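In this view, the complex is presented without one of its protein chains, the others remaining in place.
Our next item is subunit A:
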Amino acid sequence: MQIRDYRSQFWQGVRDLMPLVSGVLPFGLIVGANGVALDMSPELIMGMTVMFFAGSAQLAAMQLIQENAAFVVIVLTTIVINLRFAIYSATFAPLFYPLKKRYRLSFAYILSDQAYGLCIAPDQQQRSDAERISYYLGTALALWVSWVLSVLLGIAVGASIPPEWMLGFTIPLAFLAMLMSTITNRLLLIVAVVSGLAAIFLQGLPYNLGFVLAVVFGVVAGLILPRIAGRSFNSVMGRPHE
């Protein structure tokens, strides 16, 4: 395989990522502008962006900081929100594990929802390992650059947004919209309702423990309800039996 083929796959990845920028841009703007509204310095917001490189976890951390949540609760929340990366990590493991350590370590950092979504497409699975890695790098690096630039733009714009606009309300709205896209069956709807109601009733607990407990209640409800109904978890979730 020629260098040219690697390059063409890399740029193919960059091109395929471009339509997704329309989803990344408003999200990055909200993160940047809310950071400014929380009185964070631009360096701190960019430092956070580069260290997290995970938009929903960044927004969650910002909201919890606003609510004076405990340090441990914020770290725990970030971990739980980002657990999905473990699934992506497992997906790319066969491809990256044989590589040199420095490549493995740096490729892991740029792993994202969008890169995962593009790279698991069936026509990518049929390509050679080298081509797939080039394509991954194209999508993942393009997303990294567009994410960082979107947050920067948000910081630039955020300073001029008046407080009457209630910009902070964009955070729960963004989570609500994401929530709607994750509810794909009745069990997941019940999980969301249990967790949301529990969060309302447990609001008063210190250190934002109510949030953590609400998540636990939601997940436990999702594990127990299929058993009560006498059905297997996989059939309720509409997944094939293993």
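Rule of thumb we're sticking to: contacts are C-beta pairs under 8 Å (C-beta built on N, C-alpha and C of every residue); 3 or more make two chains touch, one makes a residue touch a chain; residues count from 1.
In this section, contacts and distances are computed from a predicted model.
Visitor: Unshown chain, UniProt name, "Tol-Pal system protein TolB", "Tripartite-type tricarboxylate transporter receptor subunit TctC", "Branched-chain amino acid transport protein" or "DNA-directed DNA polymerase"?
Guide: From the choices "Tol-Pal system protein TolB", "Tripartite-type tricarboxylate transporter receptor subunit TctC", "Branched-chain amino acid transport protein" or "DNA-directed DNA polymerase", the unshown chain carries the UniProt name "Branched-chain amino acid transport protein".
Visitor: Among A:Ala108, A:Leu141 or A:Ala156, which residue is in touch with the absent chain?
Guide: A:Ala108
Visitor: Using the definition of touch stated at the top, determine which of A:Gly32, A:Gly154 or A:Gly218 touches the missing chain.
Guide: Counting the whole complex, the residue in contact with the absent chain is A:Gly218.
Visitor: Taking the full complex into account, find the residue in A:Val145, A:Met178 or A:Ala229 that is in contact with the omitted chain.
Guide: With A:Val145, A:Met178 or A:Ala229 as choices, the missing chain is touched by A:Met178.
Visitor: List the subunit A residues touching the unshown chain?
Guide: 22-23, 26-27, 30, 40-41, 44, 47-48, 50-54, 57, 60-61, 63, 65, 67, 71, 74-75, 77-90, 92-94, 96-97, 104-105, 107-109, 111, 165-166, 169-183, 188-189, 191-200, 203, 210-211, 214-215, 217-219, 222-223, 233, 237
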